[in-house]
Structures are given as C-alpha cells and as structure tokens.
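One protein chain omitted, others in place.
Chain nomenclature is as follows: A and B, assigned in order of appearance, with residue numbering initiated at 1 for each chain independently.
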Amino acid sequence: MSGAPSVLFDAPGPATVRRHRLYTVLALVVLAGALALVGWRLYVEGQFAYDQWEVFITPRFVEAILVDGVWVVLQMAAAAVVLSLAFGLVFGVAKLAESPLVRLPATYVVEFFRAVPVLLLMILIFFSYGVTRGDSGAYWSVVLALMLYNGSVLAEVVRAGILAVPKGQSEAGLAIGLARGRVTRLILLPQAVKIMLPSIISQCVVALKDTSLGYAVAAPGLVRLMSSIYQQFGNQFATLVVTAALYVLMCSALTLLATWVQRRYVGEKQALAISETAGTDAATGKVV
Amino acid sequence: MRLKRTKAAAAAVGLGLALSACGGSAGEPETGAEGAEAPEWEVVESPEFEAGTAMAELAEAGEVTIGVKFDQPGLGFKGATDDMPSGFDVELAKMLAGQLGIAAEDITFEETISDNREPYLQQGRVDLVLATYSITDERRQIVGQTGPYLITGQQVLVPADSDVEGIEDLQGEEVCAAAGSTSLENVEAEGAVPAPADNYAACVDDVLNGTVPAMSTDGAILLGYAAEQEGELKVVGDEFSEERIGVGYSKERPEMCEFINDALQASFDDGTWAEAYEYTLGGEGVEVPDPPALDDCQA
Partner (left out) sequence: MDIVLDNLDLMGRALGYTLLFFVIAAVLSLTLGTVLAAMRVGPVSVLRRAAAAYVTLVRNTPLLVVLLFFRVAGPKVGLNFSFVDLQLGQWRINNIFAALVVGLSIYTAAFVCEALRSGINAVPLGQAEAARAIGLPFGGVMTQVVLPQAIRASVPPMASVQIALLKNTTVCGALGVVELFARMRSFTNNDPTQRVGIFIAFAALFVVLVLIVSFVANRLERRWRIA
C-alpha cells in the first residue's frame, strides 16, 4: 500500500487542501451520523442494557466461551491446517509430476474439491462417517472437510510456489545428476516454502473462519456455543458482537503473523496470487 | 499502526481480567409450568430381573446411558451451562431408570439428534432413546420401539395475536421448521413456503420477531415453546400428521419392551405421567391429555 495512493494524485496545493478539508469534514459528519444513528437505534431497542451483556461477565459463561468455544475452534483450525498442508504438499507435487497417470488424477481431485462448497463436503462426511461418533464425529467431519478444501487450495499454492523458483535451479540440480524427486525435495521445495509462507498463513485464516460452518453439523465450536447462549438469553445482538470480536481478534493475530513472516522471509515482494477459477489455463502459478 | 494494535491487545487483556473478576449470575430459563411440582420418581431398591436380561445387566451396573434431545424445551433441553437436561422425555427417562434401580444422578444423558438415533442404539452407545422419537415401521425394521408415551401431530405455532387458524391459512406463506426435518417436508407438502432454520429455537425467534408468520412441528414441541413464551405464542389448527412418540431400544434386547411398557403403564395408572406432563409441557390453558394406549410387544 505504501506510496500507492500518492501516485494517483498530486501533492495537494492550497485550494485542494481546503477542498480535502471540506471532504474530510463532510465524511466525518456522514460517518459519525451513521454511527450515531446505529447507536441510537441500539439504545432505543435496549441493546446496551446490562442484562444483554451480563452473561459475558459471568465467570462460568466466560469459561465456557474460552474453553468450549475459542480453544476448540483453535484446535480444529490447527488440525485442519496441519492435515491440509500434508494434503496440499502431496497433491501440489503430484500435479507437477511427469507422468500423466499421477498428474491428471491429482489435478481432477484438486479441481473438484476446490469447486465444491465446503458445507456440502462437511454434510457428506458427517452423514457417512461422523454421525455415529457423537461430538468427536462432528468435530472430525469439520476438520476433514476443511482439510479437503484448504488442502486443495494449498496444492495450488505449492504448485505455484515450485513453479516460481527460477528454472535454472532445477536445471542445475538435474545437471549434477540428481533424480527428479530429489530435485523437488532438496532444491525446489526449500526455496518454494519461502515464497509460499504468506499464502499458507492466509489460508490458515480461511480455515479458522470456516470452522464456524461446523454449526451445520452440530459440531462443537464458538458459533454453536454462542447460538445456544443467545437462544437462552435472547441477546442476539450482544452475543454476535462478542462472537465477531473474538473471531476478528484471532484472525487479526494470524494476519499480523503473516505480515511479519512475509517481511522476515520474503521481503516486500507481493505474495503469490492463487486464482479460484477452475481449469488449468486459469492464471494459476502467476507471480504478480 | 503496530503501536495501536499493541494497545488494543493490552486493552483487551485488561478487559478480560475485569470481566473474570466481576461476579453476577445470569438468569436461568424457567422449565415447567408455574406451580407444577417436579415429579419425584421412585428408585426401586434392588429390583429383580431374570438373570441374563438387559435389565439385569443395567441394574447390576447401576448406570444407564439415555439419548435425549438437548434443543427442545419442554421435551429435552439443555442450556449452555446446565449440568442436566430437562423436559418430559427426560422425566420419563428418569422414571425408567428408577425402575431399574438407578438414581437420576447415575444416568448419562447423551445428546441424540434426529440423524443418529438408530446408529446410536445399534452400536450400543445408548441403552434407551427418548428423543421425540416417532414410532414408524421403517424404524422398527432396525431398532426396537415401544410406547407410545405421547401422541402428537404436526401443528402450527403463531403469535398470540395472529388470525391464522391452521396450516390451511398459510398457503404461499413462509413456515419455519428445522433444516432437513420431516416437519419441513410436511410444511412444503401442505402448500406453504418452507423456511429452514438451524433448530426449532431459531424458528421461535423468527416467529416472535415477525420474520415468519408461523412455525410448524410436533404439537408437543410447540406446546413447550408456547408454555415458555406464555401470552406471546399460541398453538393453532388441527394436527395434519400423527406422530406417536415412543421409547427406542436395541433390537438385540427385545426383553426391554415388556419392561418399558410395564413401567409406562404404571406411571399412566398412578398419575405420575400426568404430573410429569403438567410439570414440563403444562401451562395456562393446556389440558393434560389422557395417556395413550400402548402397543403390544411382539414376542
């Protein structure tokens, strides 16, 4: 972002500065007005009343939210990310295989799971595997569905990351007599990981957010817990504000980590751009 | 930017401390009608069963696992931090356990949802299911079912001031029911627009705030909600389906049928069934019905 806006407009002269000041005031008035309107509506509807929020300062509920909500969600997301990394690594490398017997099936699997909504996957896994296994069945249905979807996206990331390593690297590897597998393992992957890290971490954010979908299969998690709270106390607004805040907090922490990792290992270069569009001729593997 | 975020994080941590230091308790929802007493179930001391039967095994073990719903007030409901579920199904579960010589605190209540009741029984994860479990021929192929201990049919729940008198007044209007449920199918078959929700509690909210004009499912469930929101909601219309709610048990334990029927019949006769109904589903203007006639156990 740095520097980009200044390219689009001149350094303002005195007249423009005045004009911008006017815009700023106008914008502030509109924004403040909108916020005030929302705040007033909420006040009129009694949404700031103590009883709407009391449950969130009641120790046993706070404990339930942190232990059965936040902690479970973090565990689910972590399990899903670890599994999708493995899935992505295997299928990403397979998509680059020489033999079409490996490459084509891998490509179809990845394209299929990227195109199917994760909620459909979750329901199928739940009913064919999870339904007889109680809470842990629902839990693993969510994790496995997230693995298939995020793993497929990560397979694209891995493929793009490997392709982004300069060609000379693999040529040099082959020239000194390394087999293809070893070139990938010893030369390409270690360099590709560096390029892939930011994309991997932003995929973690996606996985973290998608844990909320477990609500559809009655899996434990933050949203399910919160919905039972608002159904008990009728404080939908307050509960959803707290839920959103918790998710924003968790995801922002991850995003900060991503930014830091990018600075530390990749420099100011842009992250890999992975297209969602299916079909192999889409702009996958293009480094912007 | 970085500085600001750190400050925000620090503020959040401080807030967290303040929150956990603060006491206060949140209100509990009332279960049961006002004035009605919780029924007290007899716990038979050292009950006698024929050796080798499932009842003897359970009585010997001194504990039993029973599948109930956790999201249906009046029948089987458990709040976010409740230790025990409550409701009519739960009361009858306690009654059955008592006949096995098992006290209420030795029952493990497992949440069963509509989709997993049969597999749970088949795998022995639960010994009994009392989870608004309608008796059907299809289900009787794979699990044991007896009863019914309650007969209800699908009805319509509307706001107290609504003019709707039954499902026939709701042609082309939205009617809420749980996603993937038979109730939702029936609503669609009756000509209303199905509005799926995550569960029935979400439907009640939608009816209360006017998002949908009505919701529909088993009358017994609706009565539970009407009792919970007295004066706000009412159950209307004829039943447009008949649901016979019974007890589920494993097909490998056919001897449980006689035991369950005897216990149910006893509670019908001594009035405890009616007490449990009054306590959980009762409310102003709700009459306790006569107990249903039990099916015979096939030998």
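The working rule: a contact is a pair of C-beta atoms (placed from the backbone, for glycine too) under 8 Å apart; a residue touches a chain by one contact, two chains touch by 3 or more.
These figures come from a predicted structure and were not determined experimentally.
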item	value
Among the chains presented, those that the missing one touches	A, B
Hidden-chain contact residue, picked from the options A:80, A:216 or A:229	A:216
Given B:102, B:126 or B:212, the one touching the chain that is not displayed	B:212
Sole contact to the chain not displayed, among B:121, B:143, B:157 or B:202	B:202
For subunit B, the residues touching the chain missing from this view	115, 172, 174, 176, 179-182, 184-185, 188, 193-198, 202, 205-206, 209-212
Positions on subunit A where the hidden chain makes contact	4-5, 7-10, 12, 20, 23-24, 27-28, 31, 41-42, 44-45, 47, 111-112, 115-120, 123-124, 127-128, 205, 209-213, 215-216, 223, 227, 230, 234, 236-237, 239-240, 243-244, 247-248, 251-252, 255, 273-279, 281-283, 288
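Here, only the chains that are shown with their structure count from here on.
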item	value
Between subunit A and subunit B, centroid-to-centroid distance (C-alpha), Å	38
Contact set on subunit B toward subunit A in their complex	5, 12, 18-20, 22-27, 29, 79-81, 110-111, 113, 115-116, 119-120, 123, 125, 198, 201-202, 205
Subunit B-facing residues of subunit A, complex	51, 54-62, 64, 127, 131-132, 134, 215-216, 218, 225, 227-229, 231-234, 236, 249, 252, 256
